[in-house]
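Just passing along the structure, written as structure tokens.
Every protein chain except one is present and positioned as in the full complex.
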Amino acid sequence: MSSATIPSQTSLPVGRLKSKTVRRVREWCIMGLLIGCGVFSIATTLAIIIILGLETIHFFGLDEVSFVDFITGTQWNPLLGAEKHFGIWPLICGTFLVTAVAMVVALPLGLITAIWLSEYARPGVRAVIKPVLEVLAGIPTVVFGFFALTVITPSLRWLHEGFNVYNAASAGLAVAVMCLPIVTSLSEDALRAVPRSLKEGAYGLGATRFEVSVKVVTPAALSGIIAAFLLAIARAVGETMIVSLAAGNAAKMTADPREEVQTMTAYMVQIFLGDASNFGPEYYSSYAVAATLFLMTLALTVIGHRIRVKFRQVYE
Amino acid sequence: MTDIHETQSGRRLRRVIKDRFFIIICLFAAAVCISTLCILLGSILAQGMDHLDKQLLTGVPSRKPDKAGIYPAMIGTIYICLVCAISAVPLGIGTAILLEEFKPKHPILARLHGFVQLNITNLAGVPSVVYGILGLTAFVEMFKLFGAGGDPWWTLGTTENWYYLRIPFGRGVLAGGLTLMLVVLPIIIISSQEALRAVPNSLRNGALALGATKWQMVWNTTLPSAVPGIMTGTILAMSRAIGEAAPILIIAGIVYITFTPEHLMDDFTAMPLQIYDWAGRPQEAFHHVAASGIIVLMAILLTFNAAAVVIRQKFQR
Partner (left out) sequence: MLSRSTGILAAAAIAAALSLFVGNSSAQAEELKGAVKIDGSSTVYPITEAVAEEFGAEHRHVRVTVGISGTGGGFKRFSVGETDISDASRPIKKKELDVAVENGVQFIEIPVAYDGLTIVVNHDNDFIKSLTVDDLKKIFLDGTTVKTWKDVNPAYPAIDIKIYAPGTDSGTFDYFKEVVAGSDGSIRSDMSVSEDDNVLVRGVAGDKGAIGFFGCAYYFENTDKLRAVAIDGGNGPVLPAKDTIEGGTYAPFSRPLFIYINTKSAERPEVDAFVNFYLENGPELAEEVGYVRLPSQIIELTKKNYAARKTGTQFLDKNGEKIHGPLAEVYK
């Protein structure tokens, strides 16, 4: 694959001169195209920021809406009631509740599985499980939504009667299953990047495998693990299909995972599927919600990126 | 002295017990993960196997569960993914080449370069539903620059031609595919960058030493060596595109469609949307149809993933 074909150098000097200018022009054209590709990605970000920004500003400019109420309000009823309230907190609360349930399950399970994979499992087992994890990470989210609806929710309701038919716990557990392969795979990568010398030193001092794994390897890989966790949280916060199938459509402030909640993403789907056709405040509110969501995931990725950059500096 | 010895061996014992205990926890965690997956796959297979027949693969959606098929959604998925691949792959590889092979030395340019890189990391973290809104505004409505709804502002060809084009695009195949392109572009860029980074520098230096220009070096040396890695990444990105539902839901909505798209502006539905629709219905029988649809979808994805694995195994040194 790596054999390089070298352009023939047998042409006459004149031809060579000509081909040199041709080459230079071609080089510039290609450079221009490549820069165009780079600009496209910047343009995408700009488009997201401009669209969300403009519509959000428009939203706050409406009479019924105030920015302070939006970021402090605890009532979200854009569609019903005598008076419309646009307080973002019930949606954030719903999002957090689902994410919390998911992370309480996925993070410890994923991390322990990752430690087992990198420190305990035989290489053969690892060689099988790694690609399987990759495949699992590619399962469409609508499949997990279906799973939540047809398996998790009935099981939860069978275990305990207090669970609503749409509830945060069911959606959260499905999101946990979705995030597990990501957490495991990325944490395992981080754990394996810890230099052997560190582990061997610890073993040489008579440490058990548990002590090496938990007291040496995990702390050394901590930044990579945290980056993996943040990525999983960002995925959970932005997850749409599972929550819109299983979590419900009632925006409320609650910490009870048995209750029906509405997440930010579920609200956006509700609005764009036609629940608000007239271009009133409820329609523009979905842009404000999208902007909030965008800022949250942006913060998570930036922090994760910072941590990863630091991590690279330590071990290379 | 014996006292100390005893406490030491006691401590030793405790440490060993801890170690054993941790192994049990590990195995328990792994068992939970594996059994969850078995339940997931098992429940889908159990619900979906009896509907998995020719009717499902070749039929159109129906109000009667046993007559329902996924054919239009399957073709719709293929079309939007084709549009997505044709637009995302060159753009993605181009950006990756720019970022990996043409690193500028000038400090201002280098800073710009770093900014593009950070920007792509951020784009990879944007929730796909946000891309749906972007696609709706930028492709479907074109910022309402050309009027809203009704007759298009400009057209090329008629609905008889496959290349029929109208501005704004409307809720058609092209808008759907381009929106998917936005979703998978960062993934393709990042994986292509990794593939390019894995090419040893000696190859680059060799090419340059023989008098190749930078582009000749990339085209003839770096890129061919990186193709397997790029292909693997691209295939995985495309499998993401096949299963992606949220942005398509925003673009196309839930629509009853019995035909396959004939041109780029035609209405479409995709497999994940059809599954979402069936899964959301209250009748048990439709859940079974949804499960069958999931089996078809997963079979396609597994084929893609298997291809990626095979390519990687074949070219891995």
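Of note:
Should a chain be cited, it is by its letter among A and B, assigned in written order, with residues numbered from 1 in that chain.
Rule of thumb we're sticking to: a contact is a pair of C-beta atoms (placed from the backbone, for glycine too) under 8 Å apart; a residue touches a chain by one contact, two chains touch by 3 or more.
These numbers come from a predicted model, not from an experiment.
Contact with the chain not shown here comes from a single listed residue; of B:17, B:86, B:110 or B:167, that residue is B:86. Within the whole complex, the absent chain has one touching residue among A:23, A:58, A:130 or A:157, and that is A:157.
The chain that is not drawn here is touched, among residues B:49, B:110 or B:255, by B:255.
Counting the whole complex, the residues of chain B in touch with the unshown chain are 57-58, 60, 62-63, 71, 74-75, 78-79, 81-82, 85-86, 89-90, 148-151, 159, 227, 230-231, 234-235, 238, 253-260, 262, 266-267, 280-283.
Residue-level contact of chain A with the missing chain is found at 75, 77, 79-82, 85, 153, 157, 164-166, 248-250, 252, 260, 270, 273-278.
Heads up, the rule we're going with is that only the chains that are shown with their structure count from here on.
With centres defined as mean CA coordinates, chain B is found 14 Å away from chain A. In the complex of the two chains, the chain B residues touching chain A come out as 15-16, 18-19, 21-23, 25-27, 29-30, 32-33, 36-37, 39-40, 43-44, 47, 90-92, 94-95, 97-99, 102, 115-116, 118-130, 132-134, 136-138, 143, 182, 185-186, 189, 203, 206-207, 210-216, 220-221, 224-225, 227-228, 236, 239-240, 242-246, 249-250, 253-254, 272, 275-276, 279-280, 287, 290-291, 294, 297-298, 301-302, 305, 309, 315. Looking at the complex, you find that chain A touches chain B at residues 1-2, 4-7, 9, 23, 26-27, 30-31, 33-38, 40-42, 44-45, 47-48, 51-52, 108-109, 112-113, 115-116, 120, 131, 134-136, 138-147, 149-151, 177, 180, 184, 208-211, 213-214, 231, 234, 237-241, 245, 265, 268-269, 272-274, 286-287, 290, 293-294, 297-298, 300-302, 304-305.
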